[in-house]
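Below is one structure, written out as structure tokens; comments come after it.
With one protein chain held back, the other chains of the complex are shown just where they sit.
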Amino acid sequence: MFKLLYILINLFGLLLLAPILDGLERSIKAKLQNRRGPSLLQTWYDLIKLFKKNPGSTGTPRFLVRYSIYLSFTTLLIACIIMPSIIPYSYSFIGDIIVLVYLLISSKIFLILGSISSGNPYSLVGSSREVSLSMLAELIFAEIISVFAITNNSLLIEELFPAKIFKPSLICSLILLFFIGYVESTRLPFELGEAEPELSGGIILEYTGLDLAFAYYSVLIRRIIYSTILINIIIPGNVFIHPILYLGCLFLLTIIYSSIEASFGRLRIDSALSILNKAVLIGGGIVVAAVLGL
Amino acid sequence: MNRFRILLQNIKRGVVTEKYPLEPIRVPESFRGKPVIDVDKCVGCGACVNACPPNALTLEEDLNEGIRYIKLFIGRCIYCGRCEEVCPFDAIHLTKEFELATTSKDDLYQIVGLRMYKCPICGKPYTTIRLVKKVIDKLPPEERSLVLICPDCREKITAANRSFARR
Amino acid sequence: MSLIIQLFFSAIFILLISSIISLCFRGKTSVLISSILSAFSCLLIVLGSLLVLVKNTVVMMNIPLRYMVPGLNSLFGEFSICIDSLSGFFSLIIGLVGFVASIYGYKYMITLYESEHLGFYSFNYSMFLLSMCLTVIVSDLFWFIVFWELMTLSSQFLVSFEKEKKQAVWAGYKYFVITKAGAELLIIGSLIAIIHYSGMNTSYLAIRLNPYDPISVLLLSLFFTGLSIKAALVPFHTWLPDAHPEAPSHVSALLSGVMIKVPVYMMMRTFYMFTKPTIYWGLIIATIGAVTLFVGTLYALMQTDSKRLLAYHSVGQMGYIILALGASIYLFAEKEYALGIIALFASLYHLINHSLFKSTLFLTAGSVIYATGSRDLNKLGGLSKYMPLTSLSALIASLSISGIPPFNGFISKWAIYCSSFMSGGIILFYGIIAMFISGVTTASFVKYYTTIFSRPANRLPRNNQPAKIPISMDVPQLLLASLCVLFGILPIIPYRLIKGILIDITMSYKVPQDTNIINIGLGFVSFNGIGTNYPLLIAILLISISSAIYALTITKKEIKYDTWTCGTFIEARKIHYPAKSYYSDFEEAFHYFYNTCNALYTVFVKKIPAKILTSCKKLSEVIEEGAHMCLIGLAILILIIILLMV
Partner (left out) sequence: MQQFSDSKIGDLLKKLGVFGTTSIVTPNTILINNVDDKLYDLCRLLIEELDAYYSTSIGVDERPLNGSFAVYHVFVADKLGLYILVRLEASPSHPIVKSITPIIPGADWAEREVMDMIGVKFAGHPRPYRLILPYDWPSNIYPLRKDFDYNDKYPIKDKIDKVIHGSTEYVVDKEVLEEEYTAVPIGPYHPALHEPEYFEVYVDGEKIVDARYKGFFIHRGIEKIAETRLTYDQVPFIAERICGICGFTHSTAYCLAVENAAGINVPERANYIRSILLEIERIHSHLLWMGVAFHLLGYDTGFMIMWRIREKIMDLAEELTGNRKTYGANIVGGIRKRFDISEEKIPYIKRLLNSVKEEYLKYIDKIVSMTEIRKRTREVGILTHEDAKKYSVLGPHARASGINTDVRKYRPYAAYSEVDFKVPVRDEGDVYARIIVRHEEVLESISIISQLLDNLPKTPLRAEFDFIPEKRIGIGCTEAPRGEDLHFVITGYGNKVYRWRPRAPSYNNLASVPLMLRGEKLADAPIIIASIDPCFSCTDHVVVIDIKTGRRRKLVSR
């Protein structure tokens, strides 16, 4: 019974926190740009407003365009269930870390399927960019997972979170995880699929009302999932201090993320891919180090 | 690392935006805001109407009632201040007021109604009493009689005079 | 004769009959006969192999052929059949896909290939199925090679079935030449085996090779090369992307889904049964697997022809299978039995998955050809409106091959990652490449699905209204697609099929019996202490939550609108995004790879053979000239002699 309670706390905690963190990020970014910025709950207000609106449908097949966004959202929810987040308990029965990463990736793929089906050229360009990025991102994820697997000798989530020994290769892979989590969570230098001034929304261009709310919400949840993976590997798994530490680290990460986001312009896709290519090489080096036992 | 230095400078600078709708905002002395017609000074000469580029100021006459209306519609006003510049009697001024949003279009009108002076010959109202008074004050007494007649009648009289003279 | 043997023999008999009868007809009748008979016999094969796998028995049968040369103890005097779980597993795949393809093929062939000699097709089709089935169940190298060649021959005719199409004939020729070369290697290998090891006995049971003996190394390498040519492993894959698309679609399904698995069968036999697993062979096989999946899939990403794209993916997915096989051999040799078993399981699992989803995909591509007459992804679009069932099965198969949970491709890929990530060493890097390529596969199939089925329709090539797909073509796809889902959410089913093979192999190596290595329950897989996966739960959660959200949103009125084009009117034709534009930036980022591979291709596939050919020609010319010289010389000599005589 307690286990179910834990899962529910984790799930709903993340769902609740994700927009608030975005609000925090927005206000920090505003402060960095000499603005006042919105309140912490602004993202929630936006979401609620959108949730109240009617959905729209377009593209061929119309059903897929809409349903894919719910599939995308649901995969993220399942990922939330798997992970230890606020309370360090994970329901690893569903799957291990590979399953977790696959859930994250497939949420993006579902979104892209729907987005391309809408037939908008901007959505197509955005999806094409997003897929190009996530192909390389998957490679980097594979490298990170393999480092985890080597250092912890397991792929099970409860074995990985938190990490027991901090080898140099593990720490390096955590930095890589930070990077790739940043890339994958549609933040500014790498926010290429949506790219407002270029593609006017790109992959989420054709969603409106309720569906748009789900699209936004999935972005926010994806962000918090990446932060959570990173945090939970580092902080100890004691039930009592874990939630406090977790929230503190989330806050810290938000500050870091928002200040990075405020200080970068958007990259062009070719330079983004070349940066990712470099990260892949670095990741390869880390894997070699891990294999050598460093 | 220039990009982070920029952020540091920004943090030092602090918040610069203002909570404008919640707090009042300062405007300079020379601000050109909503024009206001001074009802006491306006004589209804229509100089402002002629000068107004966007036709925000219009002149209408109700000949039956004998009233001349100077209408100012803020909805068309571009706040150029030409009216202020051309007004011979200092009767229209730009104020510092700029929050003019309203739910009713009527709020955007300023209408000055001035009683008109009737021509003693044909009985047709042709100008405002105030204007006549102002003009009369300035003119030498011998020319006053002509001003008190409407332009049409004046034309007729002068034409008659001329033909008389020609004969 | 046991029931299993009866089933197999009747299937073989029916196939034989079907091929002979259908040759007598020219038109639709022949297709009808061969389709019905093949489908029926495939069902029998499925039944028989299921029996083998479920019962986990080995059925053997020897038919002495002595009477062929009366009074003489002939050399290859025995036609021996041995159906163990490995053969059963592969014949199950042959039966399954063959059944579906036969049903599908009837309508497809009679509509699209009316003008051709259909009797010839039917003959070859049945022959092809027959030879494939026999290839995996015989237990004698001699007969193996005989049926192997028959398989190549009959499939070659199927590939170049459209005689008028230059490309098809050329592709068939290329296919035949390259795979024949592979077969020669096999023959040489078999000869070595026969001569060196087993006397005149070529039965599988007799061949036991010492992996460190130089001659057996030669033999193994000959075998491996020969098999990998047929399995289209890089660098011998060049025939496949040309050959598979040219065949009729259900034959492509058979070629990609089944035929290229037959060499894997022989590889498994060779490396697990003829010899002991060794580290270097494991590494070589795994390396070739990794290279294959890398090259094949990255090339698939660039394709804009639907069937060619699928064919390149066949290369790539073969890479997965071979990688897992190599990893298992390596891990067995390293005495990491647990991981080795997982890898072997993954290899076999992915093999059957690949036949399911790749056959589905080829059938969907065939339906698209049937409906619109086009394979060009640049031009297609919006077909889901006209062919919803095809679209659904294509979506399922695309998600499966992309490894999206909870479909079957995901579980097998996951098993590959688990075994490789935990193995450490070089296999780990191959695992990383495999995971990367999984992303590339996803990208490629996002392209495949969306360019054909979703997005607003483009102007269709043939006419504006696509032809209606008959039920006999829809049902086979749906059947395979539902198997994809079933194998995904209930991994216990394929596990049951594979278990026999795993047990056989672990028994033969006296692996410490740890039954908990692979723990599979209803819908869940757990590799002890390594990884867990509960696809059934994921599927239930996914479907139920997303449907619940969808149901909740149904209460709100849906606003229908057209795609937003910045507020201006623009024709759908103009904003059509062709397949070649997808991921062009990614291709640009990987241009080093593509350039190198293209350069290698031109050098090794185009230039060197051409040079060899020209030099052969020159040689023959020289020889011919020599002959002329000789003739002239002879004539002069005779003249002189005559003169002298005079």
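General observations
Chains here go by letter, A, B and C, matching the order in which they are written, and residues are numbered from 1 within each.
Quick note on the criterion: contacts are C-beta pairs under 8 Å (C-beta built on N, C-alpha and C of every residue); 3 or more make two chains touch, one makes a residue touch a chain.
From a predicted model like this one, the values you see are computed outputs, not experimental measurements.
Partner chains of the missing chain, restricted to those shown and counted over the full complex, are A, B, C.
Of the listed residues C:L150, C:I426, C:I575 or C:V605, the one in contact with the hidden chain in the full complex is C:I575.
Between the chain not shown and the residues A:I233, A:I269 or A:I286, the one that touches is A:I269.
Set against the missing chain, the residues A:Q42, A:S154, A:S200 or A:N277 yield one that touches it, A:S200. In the full complex, subunit C makes contact with the omitted chain through residues 378, 562, 565-570, 573-578, 580-585.
Even with one chain removed from view, subunit B keeps its contact list with that chain: residues 2-3, 5-7, 9-10, 16, 27-28, 30-32, 51, 53-54, 78-82, 84-85, 94.
One chain is missing from the display, and on subunit A it is touched by residues 32-35, 121-122, 124-125, 128-129, 188-189, 191-192, 195-198, 200, 262-271.
Methods note: only the chains that are shown with their structure count from here on.
One simple way to say how far apart two chains are is to compare their mean CA positions; for subunit B and subunit C this gives 89 Å. Mean C-alpha positions place subunit A and subunit B at a centre distance of 62 Å. In terms of their C-alpha centroids, the spacing between subunit A and subunit C amounts to 37 Å.
Among the residues of subunit A, none is in touch with two or more other chains.
Shown for subunit C are the residues that touch two or more other chains, of which there are none. Listing the residues of subunit A that touch subunit B in their complex gives 31-36, 259, 262-264.
Listing the residues of subunit C that touch subunit A in their complex gives 381-382, 384-385, 388, 391, 395, 402-405, 410, 414, 417-418, 421-422, 424-425, 428-429, 431-436, 438-440, 442-443, 446, 449-450, 453-457, 524, 529-534, 537-538, 541-542, 545-546, 549-550, 553, 556-566, 572, 575, 577, 581-586, 588-589. Contact residues on subunit B toward subunit A in their complex (touch as defined above): 3-4, 6-7, 10-11, 13-17, 19.
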